Every structure is written in C-alpha cells, then in structure tokens.
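Supplied in structure tokens, the structure appears directly below.
Partial view: only certain chains, each at its native spot in the assembly.
Letters A and B mark the chains as written, and numbering starts fresh at 1 in each.
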C-alpha cells in the first residue's frame, strides 16, 4: 500500500473510533486546515525563518496535513494526481522564461 | 519510489527550473500555506459544505499540499512519520472513552 493511502487509513481509523465522521463535513475540514495553518504560522511570528522551533513545526504541519488528507478523502481525490495537475497548470501561468528568478505573481509578469 | 517522494520531486523540479529556491524560506512557505488555505476556505463562504465546486476545491487543496510538502522538504521531515506521530499524540489528548461522539476540544472534555 502506498504512503498516502496508509496515512489516510490511519486518520480515518482514528476518526471512526471516536465517531467523528458526523462532524467532518467538507466546509469544517477546510476551516480546520485554515486554523492549523494559522497555528503553524504563529511559530514564525516576530521571528526569522530560522528561529521557529522544529519540534513545534512538526506538530502543526502534521495537523495541516491531517485535515488536508481528510478533505482529499472526503472528495475521493488522488493527492498525487491533483498536485501534479496543478504543477502542470502552474507551468502555463509561470513559463520558465518569464518567471525565472523573480517572485512576481503571474498577473504581474 | 514512493508517491510522496514523487510529489516532492516534481515540486522541487518546478521550483528549481524557475530558480525560486531563494524565495522559499520556511517562514514564507508557512505564509503560502495560510494564504492557500484562505483561498480554499473562500470556496465555502456563504455556502453549505455541498455547494463548493469540486473543480476549484481540487486546485486550492493542491496548492495547500504543494506548500505543505515543500515546507516538509525544507526541514527534511518524513510526512508519513510526522502525521502518524501526531495521531498517536492526539490519541492521548482524545481518549476514545471521553471523546467518542463529541466535537469538544480536549481541554473541555
């Protein structure tokens, strides 16, 4: 079994043991991702990138992934497929020639 | 090669072709996750969970995953490992007996 399937299976098992599927609608899962992304961000507040504590980054990033995988599962999306598709789309918005070495947004290139 | 490694490899290749590693410090990657989480959330604004358009969910969720994988790579974290560790930690905060069927936060159980 693949890594991602194993992760999702573990998340689902944890959820089902607690009978939490009833709360896990797509909208609240999206809230969960935003909330955890905020907690991750807090580790960098008033700091340089290097000053965040990796032990805490691990935990908050894991929480972001947990809700992201659960939301992917809710829609039965294949995570590898959607990320590779998005990379391909971004390749059109950010052609190497125009975007190399600049952090500008595609609508400013 | 495992699926997560393949995703990260594709993201890194995309980034390196554009010489973007210079911008990708951990703090800005954390900003990226929050920003994309906000765009995902917008798909549910003023709506029921079922009303979000799956085609757009796919794209915004892919963006969240992209920055989350890049941040994991920045710290050389193993995504499966950190998520499984977090599940195990959450098991202590949310014992089945106390948390079954309730959405209460651990400090309110």
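One rule holds for everything that comes next: contacts are C-beta pairs under 8 Å (C-beta built on N, C-alpha and C of every residue); 3 or more make two chains touch, one makes a residue touch a chain.
What you see is a predicted model; the values in this text were computed from it and never measured.
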item	value
Complete complex - number of sequence copies, 2 represented	4
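The criterion applied here is as follows: only the chains that are shown with their structure count from here on.
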item	value
Centroid spacing, where centroids are CA-atom means, of chain A and chain B in whole angstrom	2
Complex contacts: residues of chain A adjacent to chain B	2-4, 6-7, 10-11, 14, 17-20, 22-23, 25-28, 30-31, 33-34, 37-38, 40-41, 43-44, 47-50, 52, 54, 57-59, 61-66, 68-69, 71-72, 75, 77, 79-80, 82-87, 89-91, 94, 96, 99-101, 103
